[in-house]
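My structure is below; once you've seen it, I'll send some questions.
Only a single protein chain was left out; the remaining protein chains are all shown in position.
Our next item is chain A:
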Amino acid sequence: MNKVVSGADEAIRDITDGMTLMLGGFGLCGLPENCIAALVKKGVKQLTCISNNAGVDDFGIGLMLKQRQVKKMISSYVGENAEFERQLLSGELEVELIPQGTLATRCMAAGYGMPAIFTPAGIGTEVAEGKEVRNFNGKDYLMEMAFDADFAIVKAWKGDTMGNLVYRSTARNFNPVMAMAGKITIAEVEELVQPGELDPDHIHTPGIYVHRIFKGVDYEKRIEHATVRSKQ
């Protein structure tokens, strides 16, 4: 059950134009930096990207936007990216904005083998337009469909060769639910270890969900808003 590939280029080798990708991360935290760089290098186009945010101009998914590789973004918040804004306003880029919890839960549903979920988020708003509404116990809920993604690309802190993953701090975010949701899931990790080195009780994503794993290199781990207090 060895899932190890040589690196990002091999991991994304069969991602082709027009595919739907999930990309883990929240803002610039917990991003699959190596795979994004490989996708930029490969130049695949017309991608639909499901990711909570769209990166900034020169980091994260922003790098793919700059190369005009993205046809459609499905996100909850996209406000940090000038090139994104330009493409959106010029009609080059399609954007579907959905509530953050709905985004996470539609990933979760895919990973749990459920076709749809019911959530109150968006009831009475434009998010509800054209969607089925069901009333349970006197409250309205929207039916939201599980995502269907060709690939999920996630970043973990540690992983073993069998694909078991452990995330670190808030870099966990969307990564575990996306890891469960891809037809093929690629995990890049900071530390790749042998089976038995990770405590089974501490695994966040069991390896059954992960198809390819590699040790990433040169992580920049950029901080979007460095906020500090003074020592006194």
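As a convention for this text, a residue touches a chain if its C-beta (ideal position, glycine included) is under 8 Å from a C-beta of that chain, and two chains touch if they have at least 3 such contacts; residues count from 1.
Just so we're on the same page, contacts and distances are computed from a predicted model.
One chain of this complex is left out of the view, and of "NitT/TauT family transport system permease protein", "Acyl-CoA dehydrogenase family protein", "ABC transporter ATP-binding protein" or "3-oxoacid CoA-transferase subunit B", the protein name its UniProt record gives is "3-oxoacid CoA-transferase subunit B".
Among A:Glu10, A:Glu191 or A:Glu224, only A:Glu224 touches the chain left out of the display.
Touching the missing chain, out of A:Ile15, A:Ile61 or A:Cys107, is residue A:Cys107. Not every partner is drawn; the one left out touches chain A at residues 26-30, 52, 75-79, 85, 88-89, 97-105, 107-108, 119-127, 157, 167-177, 204, 221-231.
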